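Here the complex is missing a single protein chain, while all its other protein chains stay put.
Labels for the chains are A and B, by order of writing; each one numbers its residues from 1.
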Amino acid sequence: MKSVDELNLPEDYRFAEDHEWAKLEGDKVRVGLDDYAQDQLQAIVYVELPQVGDSFKKGEPFGVVESVKVVVDCYMPVGGEIIAVNTALVNSPQLVNESPYDEGWMIDVKPTDVREMDTLYTSESIREAILEKMEEEGQ
Amino acid sequence: MKEKLGTTGLVMNEPLLWERGGNGRCGFSIPRRDVESFPINEDLVGPVPDFPELSEVDVVRHYTRLSQWNYGVDTGMYPLGSCTMKYNPKVNEKYANLPGFAGAHPFLPPSMAQGTLKLMYDLEHFLSEITGMDATTLQPAAGAQGELTGTMLIYAFLRSKGIHRSKFLIPDTAHGTNPASVSLCGFHPVPVKSNEDGILGPEAVAEVMDEDVAGILVTNPNTLGFFEENIREISEIVHGKGGLVYCDGANMNAVMGIVEMGKIGVDVMHLNLHKTFSTPHGGGGPGAGPVCVKKGLEPFLPVPRVVQEEGTYRLSYDYPGSIGRVHSFYGNFGVMIKAYSYILSMGPDNLKKASQLAVLNANYIKESLKAAFNLPYDRPCMHECVFSDKQQNVHKITTLDVAKRLIDCGFHPPTIYFPLVVAGAMMVEPTESESKETLDEFIETCKAIANEAEEDPDLLHEAPKNAKVRRLDEVTAARQPCLMG
Partner (left out) sequence: MRYLPHTDDDISAMLKVVGVGSLEELFSTVPEDCRKKEPLDLPDPLTEWELNQHMASLAATMATMPEYKVFVGAGSYEHFVPSSVLSLLGRSEFVTSYTPYQPEVSQGTLQGIFEYQTLICRLLGMEVANASMYDGASALAEALLMATRISKKKKVAISRLIHPHYREVVKTYLWPKEYEVLELPYLKDGKTDLSALDGMTELAAIAIQSPNFFGCIEDLAALRKKASEREAMSIASFTEALAYGLLKNPGSYGVDIVCGEGQSLGIPQSFGGPSLGIFASKMNYIRSMPGRLVGKTADKDGKRGFVLTLATREQHIRRERATSNICTNQGLCAMGAAIYMASVGKNGLRELAKLNYDKAQYLKRRLEEAAFKIRFVSPTFNEFVVEFPSNFEQTYNRLLDQKIVAGLPLASYYPELTNCYLLGVTETKTKEDMDILVRGIES
């Protein structure tokens, strides 16, 4: 597993407590899993995504990610309507590991309140939070 | 120098069934055709299923070779925590194969089935006695089905009083079947955290217990190997708000003849015959999960029940409150025979002795290995103990690596990565079947592996090397499942 310094947490992204990332692109928000999440999960074998047209509030689960031995829910960093899902993940779930911020994106959201982006962590603050967590667990 | 246990040996490769064989081969002696062939509507007839064409020799070689790739309790020590891999007596197998039992139709009129009915009746009473409960059903076919049945009994009990509750308390050390079973009954599992001693504290339970909680599902002894010392107080808290106490009896092997479950506040519990009562695991089953209850839940037990009238046995359906059936007939009778035979072979004193020796064996391992492996809870344990890979992590060795190296050394690994409350858990349950020599061999091997972790970690990373296959690609198996040939 990567050390906290090895983690890629790009500055122009925002991050949720559960390690989803959110990026504002015009009037839509693109969402995926950050480098810490994919590194912890290791090889991802399956991604379950919602349907286009579904709506969720901030913090509600929108999908599921599975590795061989672990299942985790993915939570909305901002609330809104799903306007696109990355269907490439059906046959290539490993894209989340290989390219978490780019080809491994999960959903596009039309946000109900774009100000919810401001409540998210920045690249710097999420790195601090991860460091704190690692120290707690004695790593 | 003493010989190591695990060694190399010549086993055969063997292809899949349909990769062998030839046109026209058959391995079966079909009973004689002494009637004519009758016509059948062609629309109903399908093509012949594409089964292999093998001679009896082909089939025997195939499965003999496959068996040689397996490690069983008969091969060596199998210290899987919470599985109780004790010795499976051979007489049990003999009795299950007696034609009078093996060939018995479940719909025989009771007058023609007195032997099987008596066996079931007696076994129910033996299990009620061993647990200190009032009545038993043998119908559930496995522990998980027992859990479902028991939870349903609680649901039925509450419903009979017009009570609807939506939650069930589940300790954080619970086996995965526990939350899964209560969910099947429509209950929402509510977690309860264990305390720093690895057991449930009354305050933690009191905090989450309310009048929407149907009950608590405790495992006692729990999956960390500890007796839930506060069980009586916890039962009172739960009962006090109208809930019931279910005990997962998977770990009963620690307390036969020592603890009386019926006295400590348990309302319903299940047993695993394929754990505590020596019936074999069969590579995944069949097992049996009888459920024992206090009087208050007896009316809801599944039907039919075996009743005795003046020395004659029959099946009764006269229980209007019953939850119905959970099995197509009466449960896994062929498994019950083996547990019955085990109890009659052991007798009351030896059953208690078995529990005492199981606990002795686990504590012996715990004391002998606690320097080599991190022991998260350094307290007296019951029949199993839990280590972690914390000390080995600094050398980039994990629990998985240790387990795979144990295979090369001739031991089946312990349960790994469970319970979830211990990161990198290794749950070791030796059972009473293992002698001191075997335990000493196991201890020496584990210590040697701990050394290798420091000095030659590749031996662990590359393990296993002596088994039929090396480590398998489980990622591709999950990404691109190939589930048939």
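In the analysis below, a residue touches a chain if its C-beta (ideal position, glycine included) is under 8 Å from a C-beta of that chain, and two chains touch if they have at least 3 such contacts.
Keep in mind that this is a model prediction, so the values were computed, not measured.
A.B. asks: Any idea which of B:169, B:185 or B:421 touches the chain not displayed?
C.D. replies: B:185
A.B. asks: From the listed residues B:9, B:284 or B:311, report the one that touches the chain absent from this view.
C.D. replies: B:284
A.B. asks: So one chain is hidden, and I want to know which residue out of B:7, B:75 or B:160 touches that hidden chain in the complete assembly.
C.D. replies: For the chain that is not drawn, the touching residue is B:75.
A.B. asks: Which chain A residues would touch the chain omitted from the figure, given the whole complex?
C.D. replies: 45-46, 66, 68-71
As a working rule, only the chains that are shown with their structure count from here on.
A.B. asks: CA centre of chain A versus CA centre of chain B: separation in Å?
C.D. replies: The separation of the two C-alpha centroids amounts to 38 Å.
A.B. asks: Help me check something: in the complex, which residues belonging to chain B touch chain A?
C.D. replies: Within the complex, chain B touches chain A at residues 390, 417, 423, 474-475, 478-479.
A.B. asks: Applying the document's contact rule, which stretches of chain A touch chain B when the two form their complex?
C.D. replies: Counting only chain A, the residues touching chain B are 43, 45-46, 66, 68-69, 93-94, 137-138.
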